[in-house]
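One structure is given below, encoded as structure tokens.
What follows is part of the complex, with its chains left where they were.
Letters are used for the chains, namely A and B, taken in the order the chains are written, and counting of residues starts over at 1 for each.
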Amino acid sequence: MSGVVVRNPPRADQEVVDGLAACGVSTVHEAQGRTQLLDPALRPIYAGARVAGTAVTVSVPPGDNWMVHVAVEQCRDGDLLVVAPTTPSQAGYFGDLLATSLAARGVCGLVIDAGCRDVADLTRMQFPVWSRHVSAFGTVKETLGDVNVPVVCAGQWVRPGDVVVADDDGVVVVPRESAAQVLAAARAREAKEAVSRGRYAAGELGLDVNAMRERLARKGLTYVDAEETR
Amino acid sequence: MSGVVVRNPPRADQEVVDGLAACGVSTVHEAQGRTQLLDPALRPIYAGARVAGTAVTVSVPPGDNWMVHVAVEQCRDGDLLVVAPTTPSQAGYFGDLLATSLAARGVCGLVIDAGCRDVADLTRMQFPVWSRHVSAFGTVKETLGDVNVPVVCAGQWVRPGDVVVADDDGVVVVPRESAAQVLAAARAREAKEAVSRGRYAAGELGLDVNAMRERLARKGLTYVDAEETR
């Protein structure tokens, strides 16, 4: 049943993609109702990257990275590669050669629910990768998989053309159809948080900034002095 | 039974707190008989921080950070916030807004047996956090917990007013009552180690610096040459 490469899937609007990257993972995740965050076990191989791209998806067999080579050809400027093995694998599917190839095509990063290697080189190249493992363990090239079909990656459903946002907080996927709307919500949240941040920095409390005191009291919150509890 | 905020718990002596911070986690842990180290799964979100503070404790429901907002009001200069969920949670309870608020009150850091987010911002702010997870996953504000009651955090019993020391080696809690005595023991250990370090650097062996040879021989340690073992 495997062995299909889908060409020319729909692409997300690059302006929306860039806007989502600027907002970052935590804000985007909140803006779409706290959904579609990938398993936090996926970590960046170096700190400080923040990217978003249109997902090119790859379904790979365990320990076999052949289809990653196939997928590179389907990538364009602004894409982000998403690799999901059909069963858990710690193998190092990806290293500096594939990164060189992807960088040459304008791909902004890789999200992989498996292992990555050559991390010192990738850090030098500043090619960002979010992976479950760092592992030198090599892969074979024996079995087909699929490119640009929907995949489950680290617990989330990712379709080719969806937007994937990744930074030091993790990885979130935004469906292409709702991306513009999520961006608007994310920006609104950012604007609101900027105001709150100023008030917090000035010493105001979240209890007051968010008007929480009355609801807390209704729920039964009580204050006692330590003296009284002895 | 939840929903209690204890005000004005006892505070640890700030000079002792600062002394313990200077000694660091490994030394303090040894100085109190190798006890009260939190689960090493709690890791700093960035390398290089070393802090100590008086614990303000928060018991929170899984996935609900409402009580963290409540706790901020109970914090003073020199405190360190300790957050423990009543059941394991990967959620990101804490981010840059709460850190801004805590920093404005002079709080020196956060220890949380759950997730933290906005780690790029927190690193920029140099607000140190020790957490089990880095996760963008958002929390709700629905259920009460408690502030300044004793909690189990990452396997250790922490009471409000205890001293918490945290650095790249992990997190250790020192009971307030024994903090001065532990500091004295830690400093004695440091002095002794400084002497040993000089001897090691000069090429002396631990076997001699610590006079281990005789006891090893009594236990039956034997030396053979590789030649003889073939």
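FYI, a residue touches a chain if its C-beta (ideal position, glycine included) is under 8 Å from a C-beta of that chain, and two chains touch if they have at least 3 such contacts.
What you are looking at is a predicted structure, and each value in this text was computed from that prediction instead of being measured.
**Student:** What number of copies does the complete complex in this structure file have, with 2 given?
**Tutor:** Per the structure file, the complete homomer consists of 6 copies.
We adopt the following convention: only the chains that are shown with their structure count from here on.
**Student:** Would you kindly give the rotation angle relating subunit A to subunit B, two copies of one sequence, based on a CA superposition and rounded to a multiple of 5 degrees?
**Tutor:** Fitting subunit A to subunit B on C-alpha positions yields an angle of 120 degrees.
**Student:** Calculate how many whole Å lie between the centre of subunit A and the centre of subunit B, each centre taken as the average of the chain's C-alpha atoms.
**Tutor:** 30
**Student:** Any idea which subunit A residues touch subunit B in the complex?
**Tutor:** Result: residues 24-26, 29-30, 34, 37, 40, 43, 47-48, 50, 167-170, 172, 193, 196-197, 200-207, 210, 212, 216, 219-227, 229 of subunit A touch subunit B.
**Student:** Any idea which subunit B residues touch subunit A in the complex?
**Tutor:** Touch list, subunit B to subunit A: 3-10, 46, 66, 69-70, 72-73, 90, 92, 95-98, 100-101, 104-105, 115, 117-120, 123, 133-138, 141, 143-144, 148, 160.
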